[in-house]
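A single protein chain has been removed from this complex, and every other one stays in its place.
Per-chain residue numbering starts at 1, and chain names A and B are given in the order in which the chains are listed.
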Amino acid sequence: MATNDSSTAAAAGPQSGLRAMRFSVRLESLLVLAVLVVALSILSPYFLSVSNFLNILLATAVIGILGFGATFVIAAAGIDLSLGSVLALSGVLGALSVNALDLPWPVAIVTCLAVGAFCGLINGLLNAKAGIPAFIVTLGMLGVARGLGLVFTNGQPVYGMPDPIVFLGQGRPFGVPMPVFVFIAVAIVAHFVLAYTRFGKYAQVIGDNETAARAMGIRVDRHRIALYMVSGTLAGVAGLLFLARVNAGDPTAGLNYELTAITAAILGGTNLFGGRASVLGTLIGALVMGVLQNGLNLLAVSSFYQQMAIGAVLVLAVWLDQVNRARGQR
Amino acid sequence: MRIKTIATGMSAALLAAMLATPAIAQDKPVFGVLLKTLSNPFWGAMEQGIEDGTKEANVEYFLQAVESDQAAEPQLNTCNTMLQRKPAVMITAAINSTILLPCLKQATEMGIPVVDLDANLDHDIAEKAGVKIAFTIGSDNTEAGAKGADFMAEHLKGKKGSVLVIEGLAGNITGQKRAKGFADRLAKVAPDLKIVASLPGDWDRQKAANITNDTLTANPDLVGIFCANDTMALGAVESVYAAGKGGEIAVIGVDGNTDAVKSIKAGRLTASVAQLPYLVGKQAVEKAKTLLEGGEVKKFTYVDTLVLTKEVMEAGTDPNLQYVK
Partner (left out) sequence: MSLLELDGIKKHFGPVQVLLGVDLKIDAGEVVALVGDNGAGKSTLMKIITGIHKPDGGTIRFDGTDISGHSPGEIRERGIEMIYQDLALARMQDVASNIFLGREPTRRLLGTPIRMIDRARIEQEAEAMIRKLGARVPSVRHPVGKLSGGQQQSVAIARALTFNPKLVIMDEPTAALAVREVEHVLDLIRELKRQEIAVILISHRLTDVFAVCDRVVALRHGRVVSDEHIAQTSMNTVVAHIVGAA
């Protein structure tokens, strides 16, 4: 075949492109975050302190972990609206396992994760095998899981966890709250899986072009189910943290969290319609919201304005992203 | 892109600055007040009482709330953030009995007195969790129900018949207390009035109207309806009128909210057991001030309630009427 040197391109860029590609995913949100931090440091004397930053991380942990779950599902052009309800159900059942059934404390952890994974499995099967749209399936699960949580507890929080569980939520080794450690660990694992493994790559390929994914031999249905199980399990982790943090399984926990989690993902540069997703971006997105909320709280801004501010930042960040991408395309 | 981003951030910061409350003078004690939500007239009146109370007590305060009375974890996060400002007192209306405990425990460790506003905490559980509650102040919901029963017995004296109770959201403690307070007292004071159904109306006007319709069909001898809040009572009263029984059936709500007051004045709603959140808020601040100055404060304070009827409002003599908005 014709091979002439002038037409062979594919030259390696001057910078180490792999890294540049992965981490420039959302420079905008990182800058928004930096500007927020600077501005709030000036505006509030209480903002710039280690204890307040730990506070922010603690407050962001549950939403952030849910956001990672949302990221995996959205990567494959899916959606999981049941995250908040599954969080509550897994927390409630985890609490009941040690509280009402008096089982040893590790059972609570296993229960939370297993309940989350199971809800994800049901979501995945109904979506991938029965062919019901993800929006409908997970909307159904939102209602069912929430209702089950209320049924099991009669609507009241299940109070009182064994000490190791309370430690998981309230302990502070080296002065750092335990949920922050869990948050960071989950972030590292989730980022690795999404960015560096076949599992994560295929999630994005499915979201990008499902037909192509099938043609190239990716088992799309199986993969979908697995992705919903990942998001369910992460909702279980979030449920466990919630449970441990407040020392109670609360059936009303996590109301509307799915929307906040999805917002964090989108804010972090994940494409709502699939194909491009970043756990690191979602982490930054969640932090942008966490910092904003914390700052507005410190400034004692009314909760009404807080919601406005978060909505405005979301639209701005996504708009900046689009401006940037449009420029890159030329 | 960079410039635009920075511009965005700056405008966000500017927005924040504009919305911020004026800087707090540091020489007066600063009270931290954490409510459930502001999107509800009950909490609006409470906030007004707190504001007036702090003015009279000559203290500063900063007040926070979350977006809805279901946003439990955001309330916990807000509570933690408030502690960064080291308030002299934390006055908190917790969304449920457990959610704020980790934060209030920290407050206790910091030596900040904790005030249980609106009686949402369980003192035993709180103590186990390491929270020291300075005092609880609120409305006695059981007593509000009982007052409703007293009024109904008086109003329907000599009559016999069925009574319907519409509860709040299934599992909600406030609604349960009001309904139980009503039922227990009614059994004592009016043996001729029989409760034929006690159903959850989920605080929803439409649902209460439907329940009323259905119960009227099943029990044509219905003479009284007690609803755990005014919103539901307003729904129930519409069904009563639609069924052509307007004026014959006594409909009683709880709260004394603006719409209920209008309806009572118009002669539709029979009565509302008004709680006085304004007074609760005001007294909470006063008592906290007393506590800070080393005075004694009772562990539990229940602020009076007032049965609002057309007669009471037209007479206009009850001193508590001024707190009904």
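Here is the rule we go by: a residue touches a chain if its C-beta (ideal position, glycine included) is under 8 Å from a C-beta of that chain, and two chains touch if they have at least 3 such contacts.
Only a predicted model underlies this, so the values are computations on that prediction, with no experimental measurement involved.
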In the full complex, displayed partners of the excluded chain: A
Residue touching the undisplayed chain, where the options are A:L48, A:A100, A:V151 or A:A212: A:A212
For chain A, residues in touch with the removed chain: 1-4, 7-13, 17-18, 21, 192, 196-198, 201, 204-205, 208-209, 211-219, 271, 275-276, 329
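Rule of thumb we're sticking to: only the chains that are shown with their structure count from here on.
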Centre distance in Å when chain A and chain B are each reduced to the mean of their C-alpha atoms: 35
In the complex with chain B, residue positions of chain A that touch it: 27-28, 31-32, 34-36, 38-40, 42-43, 46, 49, 51-52, 55, 58-59, 62, 150, 154-157, 159-160, 169-170, 242, 245-248, 250, 252-256, 292-307, 309, 312-313, 316-317, 320, 323-324, 327
Chain A-facing residues of chain B, complex: 1-2, 4-6, 8-10, 12-13, 15-17, 19-21, 37-39, 62-68, 70-74, 76-78, 80-82, 84-85, 96-99, 101-102, 125, 128-129, 169-173
